[in-house]
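Not every chain of the complex is shown here; the ones you see sit where they belong.
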Amino acid sequence: MGHADALLRLAALNTEYASCIDADRLEDWPSLFLPQCIYKITSADNHRRGYAGGLVYADSRAMLIDRIAALREANIYERQTYRHIIGMPALRPGDDITAETPFLVVRTMRDGPMDLFAAGVYLDRVREADGALRFAERIVVCDSSRIDTLLAIPL
Amino acid sequence: MGHADALLRLAALNTEYASCIDADRLEDWPSLFLPQCIYKITSADNHRRGYAGGLVYADSRAMLIDRIAALREANIYERQTYRHIIGMPALRPGDDITAETPFLVVRTMRDGPMDLFAAGVYLDRVREADGALRFAERIVVCDSSRIDTLLAIPL
């Protein structure tokens, strides 16, 4: 897989990732991860200090599926929508593809107001499986340490 | 036209679209649409409910040209500028190319303050005409239902 090809395929994976969340197709979101995977949301401060934990931590696709089911039950998604704007990845091919990709999330509440909800960088390890790129690891590093503690929807 | 090629050409069309609006080349904007076309601005709520109408609705390039002329006469553009940040398209080639593309618009008022003006997704049908990609249809679906009713400049 050449560099341009890897770049465009990873950008397409990010677009699909954002669309699953932003268009309320949350059930499709876990399928973008490998069965064995890491998904973590943390802050830049904690990431820099090497803290292992995160605000959200999952180490399998099954945990991501459970998380979505819990969100549906809690009906939290009904009150807000997200809009991801994802930059072009900076990637370093290898056995796995590793990449850094900036992102921004705008939140719109049901009653109207919009706000900058999160900004940061995705640190990814991506692998080909059955002809598609999938996340082996996605660490969501948020610039702000003031992350909504009710953080409901994946970032 | 291969997938990578279609993706880059559509991204280029979006960049040109944004530049027409953001750099005050509004008169160039209608030329990005086919003579027979749909351009519509609506909210996610109305789109989900299948409401046909929109805050803005045009079904020909001629209507878009009229709209720009009216904007120029009203001098509304003088008071504000827009800045579009457009994500990578998710596209499904076919006879037409159909695509979903996230966008964000920041508005800057002449006296200085900036705000998040709109966020949402473009739902596009694009066709090749005379060697260039042009919009057969662009539905601008805004995440918020509280859209400025004075909505002056195209989104």
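Letters A and B mark the chains as written, and numbering starts fresh at 1 in each.
Quick note on the criterion: contacts are C-beta pairs under 8 Å (C-beta built on N, C-alpha and C of every residue); 3 or more make two chains touch, one makes a residue touch a chain.
As the structure is a computational prediction, the values presented were derived from the model and not from experiment.
Shown chains number 2; the total number of identical copies in the complete complex of this file is 3.
Operating definition for what follows: only the chains that are shown with their structure count from here on.
Once the centre of each chain is set as its mean CA position, chain A and chain B turn out to be 27 Å apart. For chain B in complex with chain A, the residues that touch the partner chain are 4, 7, 44, 85, 87-90, 100, 102-104, 116, 119-121, 143-146. Interface residues of chain A facing chain B in the complex, by the touch rule stated above, are 4-5, 8, 11-12, 14-16, 18-19, 22-23, 81, 83-86, 88, 104, 106, 108, 112-116.
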